[in-house]
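The complex appears here without one of its protein chains, the remainder shown in place.
Should a chain be cited, it is by its letter among A, B and C, assigned in written order, with residues numbered from 1 in that chain.
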Amino acid sequence: MEPAAFIAALLALGGAVAAVSLRNLIHCALCLVLTFFSVAGLFLGLGAEFVSFAQVMVYVGAIAILIVFASLMTRDPGADPARVPEPRAIQPWPLGLGIAGAVTGVLLACVGSSRLLPDVTAPAVAPSVRELGQELMTRYVVALEVVGLLLTAAMIGAVVLAVREPRPLDREVGR
Amino acid sequence: MAQTLDQLLDLVQQRLVALWPAPWQPWVAAFLGAAAIVATFGGLFALTTWLERKGLARIQNRLGPNRVGPYGLLQPIADGLKMLTKEDIVPRAADQWIHFLAPILKVVPVLLAYSVIPFGRHLVALDLEAGLLFFFAVGSATEIAVFMAGWGSRNKYSLLGAMRAIAQLISYEVPLVLSAVSVVLVAGTLSLPAIVDSQAGHGWAGLANWHVFTPWGLAGFVLFMIAATAKTNRSPFDLPEGESEIIAGHMVEYSGFKYALFYLGEYLSLFAISGVGITLFLGGWRAPVAWLDWVPSYLWFGAKLLGCIAVFIWLRGTMPRLRADQLMNFAWKFMLPMSLVTLVAAAMWHATATWTFPGAGLWRWVLGAALLLLPYRALSRSLTQRGRLGPRRYRFAD
Amino acid sequence: MTPLQRYLVVSTLLFGVGLAGALTRRNAILVLVGIELMLTAANLNFIAFWRYGPNPESAAGIVFTLFAIAVAAAETAVGLALIIKIYRHRRTTHLDQMDTLKG
Partner (left out) sequence: MFGAGLLKGLAETARNFVGSYHDPARLPTVEYPERRLELPENARVFPFLVYDGADPERGLRCVACKICEKECPPQCIYIVLERDERGKPQKHPRVFDLDISVCMSCQICVEVCPFDAIRMDTAFEWSTPDRFGGLLLHKTDLAKPNRYYHQIHPTEAAETDARLAAEQAKAEAKAKAQAKPKAAPPQPAATPAAATP
């Protein structure tokens, strides 16, 4: 791993830790943006140019903005002490951390002990955008159509879910 | 001779790079390219502020700046000095880091976007295969910057302005990308130099084979430029920073150098998006007629860029600002369907490229124009009849 | 360690952070953020395996990542729409306060 990729990986991990641990929701979203940018940098370092740009466009341009918008539209009064539920027998966060740590440990052990793949370090020739398009339109055309359908359905679903019902007054006037 | 002139900038760069020891050369070359881009477009920014003030003044029967230097040409320098010497005020309640980072994040992606635009023959910093995608990807980072500026200032006007700006940016990104996709469809590539090459050659009466000289290309160009106006927050789509309503939107709490950075970022993104529009539809650095090919390519690009800037200034001097509901209706009910129709027309044009029977060119034209004009007609009729874009009816006023 | 393993370690850690966030945070939006992080880690895995795998000339890894990105976008859109809907109903995004069946 060259230094640039190392820095990108560090930034991605740091951003991720900050994104799930900070108190301020907007700071979390902005740290998430940092993570997405760094991961796009990692993709670029790995030679996947197209995916890297798509990652920036979709994750930074759409998903991060959506999260920011949602967190502004839902000001959580959860900090209100009167509404916090009674203490439980088992605190949830050590349990969650434990599970996550266990999963990560098992995965890391797997990665460390695996000898499945040969050590390929030769510079790979990334498929050009044209080849990628042809693959998408021939071999993966069914998947592409399904993803298109899924996106359409998701968009309609999101609009239907989040749309505000017109208030009676509006309906009366007919606007 | 003409060729030397055309490659002058490249030659100068090679000479300069050759002065350095070999291991440094790639770095020096990259630095020179970046410095040239920053210097050129920084200078163009200064020139454009002057041009804009002069043009707007003439449109409004005024004279415009004419005190500093001949014809007021030194006005940008005076403005710059004023900006730089102003006090940099940070609100006490502001989120210091976010407030500080926002202007930087506004300018840096815009500068990155310049790296894929071909300014002339062989004059492109990075010939990426997915260059167009890169351009749109870094363009989407400015939304984050706008949000950071609006939220970090801890001011309700700036937050409102930022929300408006993001809603507008996202809405107009769709038609922008779709109208660019129609070019990608016909050219068959995402690389901007290759798209310029796809418009090479001369067709009927020595006119160049630019995409704008086709029915779908003309429609796509108009849609692209309208969406670009909205993407760069320029009048008539300047309601994110509407001075009369929310002062300056997300820039309320910025002063001095940081404000200048926002201003710079806005103009730089205007130049960048105009440059991409030129590359996609106006043949990039290519001459419009064959007998003018001897003029250096970067001069053609510059002339087209100045023409685009003039049109933007003209629009700003003419159109009143849209209302928020008009803005959204226009984006989703007019721009989006029309860009989809343009995509279909481009596909038709691409599919009928193999027609060889006599009169095929005329038929393609008629078909393409009909494909665009009929939906346009129907759309405009339905929109105006249903009162979506017409005057607003107020609930309690009637 | 081979280069592949280094990238796998990074993606595993990213996945772990996302999982920990999704399990421990009680704000619905932050749970979604954790899920996004896990998806990103999976994408990194795809790309790393494509780059250092036995046949990098095939585009499978890249295509899979593109699909994963599209699915992530759809998932976020619907998820956030749900969160906003619930917020309008219950005035909270706190997961512990929206666990009753009665509305």
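One rule holds in what follows: contacts are C-beta pairs under 8 Å (C-beta built on N, C-alpha and C of every residue); 3 or more make two chains touch, one makes a residue touch a chain.
All values reported here derive from a predicted model rather than from experimental measurement.
Across the whole complex, the hidden chain's contacts among the shown chains comprise B. Set against the missing chain, the residues B:33, B:55, B:118 or B:265 yield one that touches it, B:55. Think of the hidden chain as still there; on chain B it touches residues 55, 58-63, 66, 314-315, 317-319, 334, 376-377, 379-380, 383-384.
Please note the rule applied: only the chains that are shown with their structure count from here on.
Centre-to-centre spacing of chain B and chain C amounts to 34 Å, using the average Cα coordinate of each chain. Multi-chain contact residues of chain B (touching two or more other chains): none found. Residue ranges of chain C in contact with chain A, taken from their complex: 2-10, 12-27, 29-30, 32-34, 36-37, 40, 43-44, 47-48, 50-54, 56-59, 61-63, 65-67, 69-78, 80-85, 87-88, 91-94, 96-97. Interface residues of chain B, counted against chain A in their complex, comprise 98, 128-130, 133-134, 136-141, 143-144, 147-148, 151, 159, 163, 166, 170, 173, 188-191, 393, 395.
Those residues of chain A whose C-beta lies close enough to touch chain C in the complex are 1, 9, 12-13, 16-17, 19-21, 25, 28-29, 32, 35-36, 39, 42-43, 46-48, 50-51, 54-55, 58-59, 62-63, 66-67, 69-71, 73-74, 76-78, 83-85, 92-93, 95-97, 99-101, 103-104, 107-108, 111-112, 114, 117-121, 124-127, 131-132, 135-136, 140, 143-144, 147, 150-151, 153-155, 157-159, 161-162, 164.
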